[in-house]
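Here the complex is missing a single protein chain, while all its other protein chains stay put.
Take a look at subunit A:
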Amino acid sequence: MSLVVSRCIGGVLSRQAAASRLFLGECNPAVQSPWFSPVATLKTSAPLRAEPKKKKKADPRREIMVRERLKKKLKKLERVPPEFIPIEDFITPTKCLDETRERIPPTLSFEESESRALLLKEWSRYKQKQHMAEVEAIELALEAQREALEELKMESEELYLAALKPDPLLLPFTHEGPAYTPPIPNYDAPDGKYNDITRVYTQ
């Protein structure tokens, strides 16, 4: 009797298991445990199923926009202006700021300072006279030239136009100015030696 009961129960159980297996086989064939009560559908979500994320249509455009903005920012940061070449003349060398190099300013007597002031005034008067004489001389020369060109125009138009033409061979015109002593004839000047220590900057 117990054997029959057990056989019946086993049969019922197996029937039940088979039925459940049949049900489960549709949804989740991996799970084959007899303790699971079959549900209509098993709750699954995309991450559980390990599917790729579904994107909306505006997203690719948004991504492209974000990438472009980042690139622009990078470009702005990379655009460094070239460093300026320092002007050597405007930088006071530290040697000049040394205190030990300062001279003691001398005390001038009243006569000395007076004579200096008077000499300066005399000099300005002398230079002014010199300048006015120069200006006058140049104006006279210009006047003479103007007269000459007028007379030439009265004479012949052709020569006048030829005189007005610029001379292309004149410029560049160089002339050695006066030195302190006259040049020694047939003098062979020795070559000077020098070390060129100018700094060359590259940008």
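Keep this in mind: a contact is a pair of C-beta atoms (placed from the backbone, for glycine too) under 8 Å apart; a residue touches a chain by one contact, two chains touch by 3 or more; residues count from 1.
Everything that follows uses one rule, which is that contacts and distances are computed from a predicted model.
Missing chain, UniProt name from the options "U6 snRNA-associated Sm-like protein LSm6", "Large ribosomal subunit protein mL46", "Presenilin" or "pantothenate kinase": "Large ribosomal subunit protein mL46".
Set against the missing chain, the residues A:Pro52, A:Pro82 or A:Pro178 yield one that touches it, A:Pro178.
Touching the chain that is not shown, out of A:Glu83, A:Glu111, A:Asp167 or A:Asp196: A:Asp167 (per the contact rule at the top). Which of A:Thr44, A:Gln128 or A:Gln145 touches the hidden chain is settled by the complete complex: it is A:Gln145.
For the chain left out of this panel, the touching residue among A:Pro52, A:Pro106 or A:Gly192 is A:Pro106. Listed here are the subunit A residues that touch the chain not shown: 96, 100-103, 105-106, 116, 119, 122-123, 126, 134, 137-138, 140-152, 154-159, 161-167, 170, 173, 175, 178-184.
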